[in-house]
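My questions will all concern the structure given below.
Omission of a single protein chain aside, the complex is shown with its protein chains in their original locations.
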Amino acid sequence: MDRLKKEITLIFKHIGITVTKDGRLVINVKKEDVLNILIFLKEKGYDHLSLISCIDWIKEKEFELVYILTPYSEKAGKGHIILKTRISRENPEFKTVISIFKNAEPYERELHELFGIKFKDHPRLTRLFLERDYKIPPFRKDFDTREYVKEVFEKIPFVEDINENRKRT
Amino acid sequence: MKNKLQVKKGSFLKPFKAIKYLFEKPVTLRYPFEQKEPSPRYRGFHLNDWDKCTGCGNCADICPNEAITMVEIPEIKPKPGEKNERPQIDYGRCCFCGLCVDICPPGSLRLSRDYFHIHFDTETFTLLAKDGKTDKEHFLCAEEYSIFQASLTHRKKNNEGFTSDLKYSLFEPERVPMPQVPPEKRKLSFIEQVLGYSDEEAKKEALRCLECKLCEDACPAHLKISDYIKAIYEGRPDESLKKIFEDNPIPAICGRICMAHCEEVCSLGKRGEPVAIRWLKRYASDAIKDYKRTLGLKPARFTGKKVAVIGAGPGGLTVAYFLRLKGHAVTVFDSLPGGGGMMRIGPPLYRLPIESIDKDVNYIASLGVEFKFNITVGKDILFEDIYKKYDAIYLGIGTTVSRSTRVKNSDKAYPALLFLRENKIGKGIKVGREVIVIGGGNVAMDVAREALRLQHIQYPGEKVVTKTVSLEDWDIMPATKEEIEDAKAEGIEFNPGWGPKEIKVEDGEVKGLLCMKVRSVFDEQGRFNPTFYEDKQMFLEGDMVIEAIGQAPDFSFIPKELFDRLEFTPRRKVKVDENGKTSLPKVFAGGDIVNLNLDAVTAIADGKRAAEGIDLYLRAN
Amino acid sequence: MRTERELELYFGPQHLGMVGNFSITLQVEGDKIVKASANPGYLHRGFEKLMEYRTWIQNFPMVCRINVIEPDSMEMVYAMAVEKLAGIEVPERANYIRTIVLELSRLASHLFGCWAYANMLGFDTVAQWAMYHRDLILDLFEELTGARVYHIYIWPGGVRRDLPEGFKDKVLNTLHTIGSCIPDYDAAFFNNRLFYKRAKNIGKITREEAKKLGATGQVLRATGLKYDIRKINPYAVYDKLDFEVPTREDGDAYSRIWVVRDEMIQSVHIIMQCFEKMPKGEVYNRVPNPFKWKVPAGETYVRVESSRGELGLYLVSNGENKPYRVHFRTPSYPHGLIILEKLLENASIADVGNIMISLYVVAPEIDR
Partner (left out) sequence: MDRTSIKKWLKAPDKMGQKYSLWAVYFCTGCGIIEVPPVITSRWDAERFGVIPAATPRQANLFLITGYVSLKTLKAIIRTYEQMPEPKYTVGFGSCPINGGMYWDSYNTIKHLDKYIPVDGWIAGCMPRPEAIFIAVTHLWTMIDKGMAKGYIKYREKYKYYRQNQEKLFGKLEWPPLYPIDKNEEIQGKTDQDG
């Protein structure tokens, strides 16, 4: 991991890298560098994209995209790499990484649906899980699911109650 | 390797091997004729022992699904420190995780092995959890029970499933041990016995609190205990102190000598040790060196009213503090050279150092309360003058006269208060080598332990002994368990169940105490009325006897015409209304002269109440 | 590019060939599938959102519900992540018990898979055996944890209760019962010529393709790659145990199910070893008071080998009493969403269920 860290710092500038105690590599990069560094890491043997995740840092008004890479073969190492980048929350847009990792497709679709992040050049940013339309994508921090339940589900009356005008608890 | 992995194409005939199972016993369970018992740990419907349940509501708090609501049961008459609320479970929410069982401090909530409830009406899916002990109707024995009718209201008796286990509970049953000076060392001097928690220990202890708030109901002054403990856990003792000062202006005193009614009812104490609420309060007051800067409180604008507080005990200090914050001018009179009242003379130095008292008193003085020490009302200043000069008066005089046993030669015995007072703020007393203390209360323990220390100081290296004699046996001894344990550890001898008959005196010197065996302490109505076996006697040798059997108030400073108008309750306590006002105009009272609970925190509660009453009274006039 | 003969076919969620609440939209031309697109979301509950509203301990009964077929690995991965963030040590014995539970649940899950697959291919007898044997394992779970399906047993700090008395013998008895049936299973199912004919060359995927599409678990191992997180990043006590990672070369449904079979046998070996090596002692290090417990800020990604592949959890804490972000990387996610789509291309309609079950797609895991 330390060797990899050195190599990355040689090639890419302005990135923050830390190696954690348990042998993970955490890389913070600017969003322009993500694709390049993903290609680089893939060549270095980190050829399995485990997960693309997103964190909503609502106070900082940013989304943090997280790419977790693991190697398929043990030669490349045993740990995993967490690659993080921040994008703006107001206008969440990012480039797709399908050209590098094909399995990014459903993950990006999910983030598009649940966080409202648009991935440019993604072949099908259609609905994945949801049935109803949500004004705020439900996984954002400002979407209050308990409030939503009160507004939507609890307002629907019981069928018996409609005729008999009673209220079931 | 390659060979091993080569794919076999398999056989067509071999599968017919399976035909042999035709001739074997079928594996089908012929349910419901052939029944299968759920495992002993099965997590089914809830059981709740209503007698053990304290209504703390921890189960409702931990439930991830909000399936548990606490329902008030009017029929239950709660024991002190308990609530008459019991959990009601909604099986349209419950996920049978059993977290409620693992958090239940008294261990009353369990899961049974019943799991049948099939109904067309969703409203039947809520259940007030009970068990076979309290609910005979719905819990049936094996003969009456039928699985075809099984439901939430048709359940099997003694069908325990997943039960609570302290080893795996979600709460910590054991207290963080309080660092203490060992008995061998502490009995030799008046060094403070309890050292106090460090930051780490306090945080760890504060973490144990489950925030059920049973303690807040039990505390006479209703301190916001769970809030200030939470603030300690979060590492903010200043915040914690602010919370304490909302109800109690003398935390350094209270954090040391409070009777801790809160700890008696702490739900963790049901099966483990209660949270050390008192020590945490003490930690908060010790951690903050300068109250004034931390609290940042300023008295309100001066209202032009003047209040006299007689007695600078806990009650008096509280009244003074709260009235001063409301903008009244307060003068406190006390005959002692410093504040604290009984706290200054009563608790021995190893429990309550003078510095701690002064810390609280000085803070209250710094707010602008005027203290007049060494002034005895009735002697140095007349009560009539005060009565005329001030707009309101608070009597927080406490009980200042020791009661006597009135047995033969009891004039040779020391009264407890005199003994304590002389030791702490007087000239000191020469103790005997064999001291006998009569009494089984906390004062008796203080006296005995103090006498022991004096013996060790005055007769270093010699053989000395302190004995106590009390009417009450171990089980009803009024002193707290902690005190008794500490006293025992220091080597004090106990003689419970014996009553004094006579103090033997030879040539004007005390030789010992003659005791009789106690038959009973209370009569049938529960009143104090001891009876003795006259024939069973015991002689205790000793050269000093101290009587610590209780105190009485001294009203001699009040002129007769006023005193006659002062009303008393049947139990000889001053009668006050809900604002703390007595039958005398503009005179309020609180503390030991009003209460049956003779302790500091009740006096504080009285003081707080009276402060509000006085404020109302002053604003009305 | 749609020809006139093409039409759209909705496959599932209410369909005999579908296991689980999942659906696929197929574009078919005659019997041939031109394009398939998976349509998940029938079981979406928004777990990761709900978990942000619950405290660390309250989440613990939640996580196992994500995957009903194998809840224990879910509990394990959550417990591991929380332990890592909060720095909680787990007693040695608890680790052994965890391993036993995980392997038992792997066994149960694989038997469930055998049931589904055998049912799908028409081997009803084998399906009944598999389901019966799974039920025996559920009985063990009930004995150990107090519930048949949702065990809520592995939690941060260790396990919830120690093994009950006589549990070892019960496990060994059950394993013996199942083990003695392996020749029958082999004869009736795995070595059955009909099975070979029905499963061979169905849903074939090459190793390169599988890697590209993010496959893990038996889907990858059936292509010959020894990729098992129990070996690469050992957790619990897997580094102290001796077991093999079974692989096959062909990458088709037949190989996958054979890998499953071999894995079951390895699981039995692991459980036996655990019982032999298990020390005595505590099984639970108490976690702090659940009402006040705050996990230090930080992030972690932990992964375990579930019965279907890599199960990961990305957990972020901001130092509060609730998680800030939870994201599960479930093995069925790539399998069910892109590998399935890929394999269904040019397959025939009759093989949809066959391929889907051979990939071990578990719908609740995808939807979460």
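A, B and C are the chain letters, set down in written order, and residue numbers restart from 1 in every chain.
Keep this in mind: a contact is a pair of C-beta atoms (placed from the backbone, for glycine too) under 8 Å apart; a residue touches a chain by one contact, two chains touch by 3 or more.
Given the structure is predicted, the values throughout are model-derived calculations rather than measurements.
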- Message: Can you list the shown chains that the omitted chain is in contact with?
- Response: A, B, C
- Item | Residue among B:32, B:177 or B:304 touching the omitted chain | B:32
- Among C:32, C:45 or C:197, which residue is in touch with the absent chain? C:45
- Note on the structure: The listed residue (C:53, C:167 or C:275) that touches the chain absent from the view is C:53
- Message: Contact with the hidden chain only, please: which chain C residues?
- Response: 13-16, 18-21, 41-46, 49-50, 53, 61-62, 65, 68-69, 112, 115, 127-129, 131-132, 134-135, 138, 148-150, 363-364, 367
- Task: Considering the whole complex rather than only what is displayed, give the residues of chain B touching the chain that is not shown.
- Result: 26-32, 35-36, 38, 45, 64-67, 90-96, 115-120, 122, 125, 147-148, 150, 152
- chain A residues that touch the omitted chain in the full complex: 129-132, 134, 138, 143, 145-146, 148-149, 152-159, 162-163
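One rule holds for everything that comes next: only the chains that are shown with their structure count from here on.
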- Message: If I count C-beta pairs in contact for every pair of chains, which pair wins?
- Response: B-C
- Note on the structure: Taking mean C-alpha coords per chain and comparing to the overall C-alpha mean, nearest is chain B
- Note on the structure: chain A to chain B, mean C-alpha position gap in Å, rounds to 52
- When the centre of a chain is set as the mean of its C-alpha atoms, what distance in Å lies between chain A and chain C? 23
- Query: Of all the residues in chain A, which ones touch at least 2 other chains?
  - Reply: none
- Query: Which chain B residues qualify as touching chain C in the complex?
  - Reply: 5, 7-12, 14-15, 17-18, 21, 27, 38-43, 58, 61-64, 95-99, 102-103, 111, 161-162, 165, 167-172, 206-211, 230, 233
- Partner chain B, residues of chain C touching it in the complex: 54, 57-62, 65, 125-126, 132, 139, 142-147, 150, 152, 160-161, 164, 183-184, 187-196, 200, 247-250, 254-255, 258, 284, 286-293
- Interface with chain A, chain C side, in the complex: residues 37, 40-41, 44, 46, 48-50, 52-53, 84, 211-214, 216, 225, 227, 232-233, 299, 301, 303, 310, 312, 314, 316, 324-325, 327, 329, 333-334, 337-338, 367
